[in-house]
Structure formats: C-alpha cells, structure tokens
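The complex appears here minus one protein chain, its other protein chains still in place.
Which chain is which? They are A, B and C, in the order written, and residues in each are numbered from 1.
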Amino acid sequence: MSNNLKEQVIRSSGVNVLKCMRCGKCSGTCPSYDEMEYHPHQFVYMVEKGDIETLMNSDSIYKCLTCFACVDRCPRSVEPAKVVEAVRLAAVRIQGNNHLIPDQIPEMLDEDLPQQAIVTAFRKYTK
Amino acid sequence: MQKIGVFVCHCGTNIAATVDVKAVAEALSHESGVVISQDYQYMCSEAGQNLIKDAIRENGLTGVVVCSCSPRMHENTFRKAAAAAGLNPYLVEIANIREQCSWIHKDIATATEKAIILGRAAIAKVQLNTPLTAGESPVAKRALVIGGGIAGIQTALDIAEAGFEVDIVEKEATIGGKMAQIDKTFPTLDCAACILTPKMVEASQNEKITIHSYSEVSAVKGFIGNFTATIKKKRRFVDETKCTGCGACTEVCPMQKVPNAFNLGLNNRGAVYIPFAQAVPKVATIDPNYCLKLRKGDVNEKVCGKCAEACTAGAINYHQQDEYIEQKYGAIVVATGYNPIKLDKFDEFAYNQCADVVTSLELERLMNAAGPNGGTLLRPSDKTHPHKIVFVQCVGSRCDDSKGKPYCSKICCMYTAKHAMLIREKYPDTEVYVFYIDVRTPGKNFDEFYRRAVEQYNVHYIKGMVGKVTPKSDGKIDVQASDLLSNEQLHIDADMVVLATAIEPDKTARPLATMLTTQMDTNDFFTEAHAKLRPVESATAGIFLSGACQGPKDIPETVAQASAAASKAIGLLVKDSITCNPCVAHSNELMCNGCSACEKVCPYGAITYQDKEFRTPYRTTVMRRVASVNPAVCQGCGACTVACPSGAMDLNGFSNSQIMAEVDAICK
Amino acid sequence: MQVNDNKEFQPLIVAFCCNWCSYAGADLSGTNRLNYPTNVKIIRVPCSCRVNPIFILRAFQRGADGVILCGCHPGDCHYTSGNYFTRRRMTLLFSMLDFLGIERDRTRVEWVSAAEGAKFAATMNEFTEAVKKLGPNRRLEDLRCRKQ
Partner (left out) sequence: MQEAIISRAKQLLADGTVNRVIGWKRGEFAYDITPAIFESPEEIDADFVYDDFTSANVSKYLVKESRKEGKILAFLKTCDTYSLNQLTKEHRVDRDNIYVVGIPSDGKLDVEKIKAKGITGITGVERNGDILTVKTIYGDETMSVADAMSNKCLSCKSKKHVTYDELIGEDGEVTDTNRFDMVEKLENMTSQERYDFWRNELSKCIRCNACRNVCPACTCENCVFNNPDSGVENKAAADSFEENMFHIIRAFHVAGRCTDCGECSRVCPQNIPLHLLNRKFIKDINSLYGEYQAGADTTSKAPLNNYTFDDCEASIVHERGVE
C-alpha cells in the first residue's frame, strides 16, 4: 500500500525526491512553516522513505499556501510544493473520505485569512 | 615477398584452456606470407621474447603477429623486442585472443575458430604495415605562464629555478591574483600577504622571469615545443621602465571617485593608481575611463595633466599605445584562476539591495589591515560594529538549476570557519552564526580547525539553508532559515550577512581554451588529460594546467598543482627535441583537393595548406592548394581521413587498406 | 555467415572499437569473464571517427550480417571531438541505408566506456540476437562473396 502510494505521489508530482541534498532551504523560506507539523523538507524526505500515510493524516497538507517560494529557491530543482500538493491529492482522492466540500468554504473564511490562501484553497478544493 | 612470423601465446592456461593454441599455430602457418608459426607458454616472458627475437634474426622476418593478450597490455613489449632484433617496431601486430576470445568464450571449438580468424586478420593487416619512424621536433627553451596569481607565480618560480626562461602574462596591473586580496589563510591563520608578497618579489627579481602585467595573450599558434604566442601589452599610459612607483601621481590625481577594484569597490581610488602597496611591478596605471584627460578623447588638449607634472621621473605618457610582443615557447601553463560568481539571480539573499550583505571575498577586504577600514570590521552601510553576523554557505554552489553552479566550490567551508573564528577572536562581543548544508573538511588539520571554531570560539553552526534575507528599516537584517536538527524556523536579526559565494573559472578561460585547442568541461574548467593519472596536463600536448582553472582549489592544493605543472613543463623543456607518435595522418598531395574539410575536423589544428605546383600533361603545370599534416601536432585520431572525400588523407598504422584487409580477413 | 551443426543461423558481426574506450571496455568484459557470442569480431581503430562508411559497406559486401561501431561516450573522446563527428556521419549513413531498404537492425552505434565491460557484453549479446532474428544479409551482400 505504502509503496503504491509513494509511487502515486512521485508520479503525480513529477518530482524526483532523490535530487534533494537536505539543505532545508525550502523550510527556511516557507511562510507557513510555523503552522505546519511537517515542514517542506520533511515532506520530501518522508516521501522518499515512503512514509506517505503520516503526511496524509497531518493537517500540514492544508497549511501549504502553494506560494512556490520553496520551488523557486530550491537549489536542486526538487519542487517541494509539488510534493505537498501530490500528497494532498492522494488524500483527497480517497473516495468517500472527503475532508471538505466547496460549499463549506465560505462560512469557514475569516477576515484575517490572507488573500493568497483563499485563492490557493479555491484552486485546491475545486479540482 | 613477406616473411611473417606468428607467435601464439598460451598465457599459462588463460588462453590455452579455451583455445587450442597448437591448432591456431598450425592453421595460421598456412596463411600467405607466414614462414614460421610457433606457440609458447608465456610470450611476454624473457624466454618468449627471445623466441621472437631469434625468429626475426634467423628467418629475416618482415612482420610479426603475436596472438596473445590485449595490445593495450603488451603491444609495447613486443614492439621493443622486435626493435631489439632489428625489426621496425611498427611491423608488429597483436591478435587479442585472451580478453576478446579465451576469456569470454567457453566452447573450445568455436573459441579456437575465432582465435584463428583474429590471427588471420592480424596477418592480413601486418602484410600492409610499413616501417614507421617517430619524427622529432625541437623544443623552444622558454615557458609561458598565463595568469599571475599564486598558481602562476609558483609555476614560474619553479620553472625559472630549473634554469628556463619564463614569461608571466597577467591581465591586471599587478601579479598576486586573489591571494593578494585575502586577509588570512586557513588552517594556520597566517597572513596571506606575508607569505605571498615575498614570492611576488622573488618573481620580479628572478632574472629568468619576465612579468607582463596589464597584458593578455591575444593569439597562440604552433604545437608542443614550438608555440608562438602574441602578447598584447595594454597601454597603461605610464612608462614601466621609468616609473619608480613613488605614488606621487596617485596623490595629485583630482579624480578620486573610481571604485577601487582591488578592494572590490568597497572604497575609491584615483584614476591613476597602484593597486596596492606591495604591487609587482610597482608601477602606476592610468584608467582611461576615469582620467579627466584621457576621457576627453584628445590628449593634446590642455586638461588636467597633474600626474605628469607631479612625476619627477617623466614616466607618464598620455600617447602610449598597445604593444604586441611575439615570442616562441616550448610549453604553456594555464593558470587563469577563478572569480566569485555574480549574485544577480539570488534575490532572496538581498545582495544587491543591502550593503551589509557581502560576499566572503568582500569580507576579506573589510577585515584586512590594508582594506577600506584599515582592518577594523565595520558595516559598509553605516560604519558601525556588527554584533551579530550570519554566514550563509553554498550560495550558488551545488545548484542544479541555471542560477548557480552544480559543483561544490570546495574552499567555502574552510574560509567561513576561518572568518567566524577571526571575528570571534577579535570581537568577542559578536555572535556568529553559520548556516550550512554539510561541512566539508577533508584535508590536513582541516576538521580540527572547524571543530576549534565550534568548541573554542562558540561559533553557532546551524544545519539548514537560509531561505530569505530581508533588510529592515532599523538597519538590521532579518535572516529567515530553518534549523533542520531542532526542526524549527529561525529568524535572526543580523547586523551583517556574509555569503559564501560559489567560484567559477575566469571569463577569459574559454576564449583561451579555443586559442589553445584544449578541452573544457561544461563549467568552463579546463579538462585534464586524465582525471587520475595526468591531473596537470591538458589533453593537448605541451599545455599544462595550474591552479583553480582546472577545478576549485585552496591555496596549498593550488601551489602543489602549480609545482606539479612546473615539473611537467620542465620535463618537456629539458629535452632538446620531442619524439612524435608516428601513427599520424598524411595527405597524398596528388589526390588532395585542398577543400579544407580535413582542417575543419582536426581538433589539433595540425593541418595547413599551401599552394604547390604540379605537373600536368603536355609539359604544363598547375598550381593547386594541398593539405599537409604537421606530424608533431597530429595525434592520429583519423577524423580527417573520413572527412576527406577524395581519400587523399590516410593514417599511418591504421591505413584504409589495413583496416579493409582486416575486414576482409574476418569476413572470409 | 557461419553454419553450425545444429543449423541455427550464426551471423557474422564486425565490431569497430575505438582504442581508448570501447576496445578497453571489450578487454574489461574479458577480464570480468562476461560472455558474448563468438560471432562478434573486433577491429581496433584509434577513434570511432576513423571508421569510414566505406569500411562498413565493405564488411557487408564481404559477408558481415551486422556492423556495430563503438566509441567513447560523447564528451569523453580521447581526441576531444572525434565521436561527435562519428555520431553525425553514422546517423546520416544509417539513415541512408534505411532509406535504401536495408534493415535498420544490421547497423548500430553504441558508446561504451573503458569501464563498461558489462555494457559491452550486453550490447554484443543484444546486437547478435537482433541480427540473428533478421537472418542472413541479403539486401546488401555481394553475391560473388557469398559462402556456400
């Protein structure tokens, strides 16, 4: 199961996690770092280890703003945001196990929520 | 009539176990031209070689075929044996029946059959072998060293020490290179200038060494032992022979707003300048882009001219022109060095936004006693003492994208430890953070040095890359990074940020490589002839590599390679002439079209053309352009032989007819 | 073409190997005792760029069923650039042979370094199999050279 999941995440993200040299620049650059239980560099490492379910069960996948700062600054072109997105998709794709439906979103919005988060959330949840 | 001897080796059981060597010798004895066919236990042994020698003498052999191991193994052995018996060594061919037959096949019948075929091919080839004599080419007893940094200086000193003339060509106004800009050296922390400047003086005083500063190599022709280089001495508007280096001109120059290149633009200098106090040659140079007089365009106009007035030696010459010197050299050593990369593509480090974000080389100048602040470490922006300094490692190194360089710049870990330690030593109230990915300290006393920074000097080493550097309005700099070991994101309010910038080969290296027909890798580092066994030679004969032009290097490694390159160059210069590989291309002038196809594919520039007169019917003559190959330059690849449409080009030792004879024998 | 007792078609393969990489790679597969068929006969050339299209046609004429050319990997040529010329020449030559209806699998270029003994053996096994499948060379043979 876990191996299949790893393969799925790697395929759907298009990311070669083996390129990571563990510099942590992604996490050094991440604006939602403090919100996350698992941080961008951990995503890359845990996907490499095949530890996908832990990530799927963590709120971290919804904390990523998809701002792509990590993608932009990664010196090895690993693209951690795409990994996060792929894990999130893996979670969303489990049938009958929807975490959110689009109609719920408006009432969950609060005014302090950054604009970018709303836009990305909209992008994420309407796929 | 050919008299060919065939010698089949058992190689103990290596060959004999899978190939019926007796049957091979028997079968090959019936081949045309074969007068003797023998087998023996070990052909390469002295007894085996004597067998061959005796056979050559007794039978007057005109060709020898040895069926044995790979020619890469013992071709030379058997060639020498043949030569000892009076047979031209190039009349020996090897049939590889060990690596390419007995060792890969199991069935004796088919392996024997294949060995016979390989033997036949070698016999067919040797029938067409011609005696070859290695040519000789004289060696000019003078070396050219391109680049006057520590690598070039060391190489030049070593070559001069051996008694040969050396010319150093340096593009800047002084020799010394990057090492002159460095404050202290790791891991001993001695002052760079204190160990470099004596060498610079030595170089300038050595009678065998000529320094062409403010010069560049504009053309190189020729080949090993016989290069001709054109050196362009750029006009510096100062007569080098008259200038005493007193510096009077630099004091009177009214144009004092020129960014000081030696201090990396951290302060200003005059339009006429001596780069630094210990410069060699200690001669002033006028920068025509800033000089009030030269900028005018017409030097006869009555503008400024203060430096000429101040110069008691009368060395200032506003009318000076570029000078070209042509010189013959036997060997060329490339020592073009490195530069830190430009940081334009790394906006996240705010290098272009904030004066207090500096590169490590800039920090060297900031800390140097001869630097812009006289050795006191001050922030470039407001000249205050920094109390919190963040070092960022691997800036632009180990990047697989187009922004940076894919390689490790090698020297940054150590010099950052040095910087951290020096700062903590001199300013104990300063907190120093080093963000690293890996700390790489292979080298004598290197890891001990790094551990001292951590244990003795309390430098905070944090594993994790800095993600973002943001200058704040209060003058502080917010450094955002992740601490991978404690798994938290950090924000440090720093006063200064130092970037361990990746290093790259000097921009002049690539055009130089083209001029020298030497190879470069995709990062523009010169490629050595063999990664392990020939690390200081380029693949082009007579061209040697010294220092960081071949790959990132620290000072001890650079000096070691510089001396190694020097010893290789000396090894060449002591020879009066060099023996050339006789397996080179040659052109049949009667068939040559003069079309230049061969010249276009020759990687060595070995082919030239001349107009020659040829006789044509009815006592007429015609002038034709024909190719000729310089056998001293040709390395024998054969690219020209295929590019040539008329078949005028052929290759000694691997001629068209020889290869086709092999094809025929194999397909028979 | 060789014919065995068991009547299985045994193709004749001529392999041109450059002295610096592929010939050494072939030696290495010997040193490592990696088997490949006896069908393959190697001719040593200084560089893959020494191989004239005429040699390849000559081999087919005289009875080869397949011709393979091995050289250093692009970028590793001992002579800097030889294999780059080889690559263009052979691409065009093979394309022309294909255009004339000669089976594509009878010709091949493979880059084998001095360290790739295993690759050399595997390549030769594969190539021999491919040519075996095609059967004897009939489309580019010289009838005068056909063996019984």
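Convention: a contact is a pair of C-beta atoms (placed from the backbone, for glycine too) under 8 Å apart; a residue touches a chain by one contact, two chains touch by 3 or more.
Keep in mind that what you see is a predicted model, and the values were worked out from it rather than measured.
Considering the whole complex, the hidden chain is in touch with B, C.
Note on the undisplayed chain: of the listed residues B:Ala109, B:Leu189, B:Ala219 or B:Leu590, the one touching it is B:Leu590. Touch with the chain omitted from the figure is made, among B:Val601, B:Cys637 or B:Cys667, by B:Val601.
With the whole complex as reference, residues 53-55, 57-58, 60-61, 74-75, 81, 84-85, 87-105, 107-109, 139-144 of chain C touch the missing chain. Where chain B meets the omitted chain, the residues involved are 590-597, 600-601, 609, 622-625, 643, 645-648, 656-657, 660.
Assume only the chains that are shown with their structure count from here on.
Centre-to-centre separation between chain B and chain C, using Cα means, comes to 35 Å. Look at where the CA atoms of chain A average out and do the same for chain C: the two points lie 50 Å apart. Computed centre separation for the pair chain A/chain B is 46 angstrom, with centres defined by C-alpha atoms.
Interface of chain A with chain B (complex): residues 19, 21-30, 33-34, 39, 41-42, 69, 73-77. By the touch criterion stated above, chain B contacts chain C in their complex at residues 70-72, 96, 98-101, 103-107, 110-111, 113-114, 117-118, 121, 517, 519, 539, 583, 601, 603, 635-639, 641-643, 651, 653-654, 656, 659-660, 662-664, 666-668.
The residues of chain B lying in touch with chain A in their complex are 348, 394, 398-401, 403-404, 435, 437, 463-468, 480-482, 484, 487, 489.
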